[in-house]
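Here's a structure for you.
A single protein chain has been omitted; all remaining protein chains appear in their positions.
After this line comes chain A, so read on.
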C-alpha cells in the first residue's frame, strides 16, 4: 500500500448557514488519479477551493502527506505541493508561452532570490520538454493572449507540469474543448499519471472513462459514493441523485 498523498478529513464550509461542502472525507493515494463527479452545485469546485486555500474552511482538516495545510494562504499551500488548474483557463496573457512556463519554473518564490537573469541549461531543457509535451512548439514565442481556448488550457496544464506539484487539482480540464482537443488533453493527463497525484473534476463521461481509476461522487456537498467506474455506474444511489434513470453516458 502506497502512502496517502492527500487527506481531506471532515472538510466543510458554511456560507452564512448554507453548507456548500459538508463533512467531506476523501483520501487519495500517492500517484492515484481520482475523479470527482457530481451535478451542478454538488460542491466540487468549492471543495477544490477549500483544499487550495481560495476559500477558508469552517470545519475539518486537509493534509498533503503529513503536512497540515488547513486554511494556509494560497501561495504556501502551493509551495507545500498542491497545484491547481482553474475551470476558466488562467494564464499570463501578455507573456509568451515560453515565459509562462518559465515563471512556473522559478522554484524559489522569494523576490530577492529571483533578482537574477536567465535560466540554467537544465531549467531551459525542462521548459522545452514541456512545450513539446503540450504540443505548443510552433507557438512557443507567441503571447498567451493569442492562443486558442484549447491551447490555453494546455498551456495551463504545462505550467502545472513545470511547477511539478505533488498533488494536482484539475477543475474541468476539457470544458469547452472539441473532441480532438479533449483527446489530446486526456493524453497529457495520462502522461501525468503515476508521477503526480491527481484530483480531477469532470463532467464528460467519455473523458472520465479514458482517464479514471477511481471516482468519488459528491451530492449536495457530501460524499455520496466512491468506487471504480463500473461500481459508480451500477450504484443505484448515484443513478438516483445524479444520473437519472438512464445511467452514465
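Keep this in mind: contacts are C-beta pairs under 8 Å (C-beta built on N, C-alpha and C of every residue); 3 or more make two chains touch, one makes a residue touch a chain; residues count from 1.
Methods note: contacts and distances are computed from a predicted model.
For the chain of the complex excluded from view, the name given in UniProt is "Urea ABC transporter permease" [choices: "Multicomponent Na+:H+ antiporter subunit B", "Tryptophan 7-halogenase", "Uroporphyrinogen decarboxylase (URO-D)" or "Urea ABC transporter permease"]. Considering the full assembly, A:90 is the residue among A:25, A:90 or A:125 that touches the omitted chain. Only one residue in the set A:7, A:23, A:59 or A:99 touches the chain that does not appear here, and it is A:99.
Take chain A: the residues that touch the chain left off the picture are 52, 54, 74-75, 78-79, 83-84, 86, 90-95, 99-100, 102-104, 106, 109-112, 114-117, 119, 138-139, 141-142, 146-151, 156, 159, 163, 176.
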